[in-house]
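The next block holds one structure in the form of structure tokens; read it before the comments.
Selected chains only, in their assembly positions.
Chain lettering (A and B) follows the sequence in which the chains are written, and residue indices restart at 1 in each chain.
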Amino acid sequence: MLFHVTMDVNIPNDADPTAIDALKAKEKARAQELQHAGVWRHLWRVAGRYSNVSIFDVASNGELHDLLSTLPLFPYMEVRVTALCRHPSSIHDDR
Amino acid sequence: MLFHVTMDVNIPNDADPTAIDALKAKEKARAQELQHAGVWRHLWRVAGRYSNVSIFDVASNGELHDLLSTLPLFPYMEVRVTALCRHPSSIHDDR
């Protein structure tokens, strides 16, 4: 099941740079792990902003929440989730 | 180049059903044509709304506008465009 997720990252300017860099490294590793697993299907950067648009393919709302809420940078994120489904004009059957 | 496009379709309830059905058929044909051409990369339905989220892969802003503004249902659409680019954590090189 596909979910459209936008993540705006707001890291306070006075946050400890070392700690934040460590979090960013974990975030990247986790994001790549989930992409390889086919769960985080698409991850794009919004041009000009510290934001991304992502497409998740999960089995349930609960799985989506567990994935998002355990992202290292989650405490610094404003997240919006939109449930997607197959469009009648899509040339793909499964999406 | 990737663009994130949302299209909310608002067809007046008193519009001529026959004319609208004809437009919808053209819209579907055009959408599938562009998907097969690899331009309209992704087309998903927003669950619960007469809206879609799409990803377009075009060579320029101008090409994007020409594609969108000539869609049969364009006069009934509220369109929002967001420029995307490759995310540093993406496992794909080209997107």
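Note that in this section contacts are C-beta pairs under 8 Å (C-beta built on N, C-alpha and C of every residue); 3 or more make two chains touch, one makes a residue touch a chain.
Treat the numbers as computed from the prediction; the structure is a model and nothing was measured.
A.B. asks: We see 2 chains here; how many are in the full complex?
C.D. replies: The whole assembly in this structure file has 10 copies of the sequence.
Keep this in mind: only the chains that are shown with their structure count from here on.
A.B. asks: Measuring centre to centre with CA averages, how many angstrom lie between subunit A and subunit B?
C.D. replies: 22
A.B. asks: Quick check on the complex: what are the subunit B residues that touch subunit A?
C.D. replies: Within the complex, subunit B contacts subunit A at residues 2, 4, 27-28, 31-32, 35-36, 42-48, 52-53, 55, 82-91, 95.
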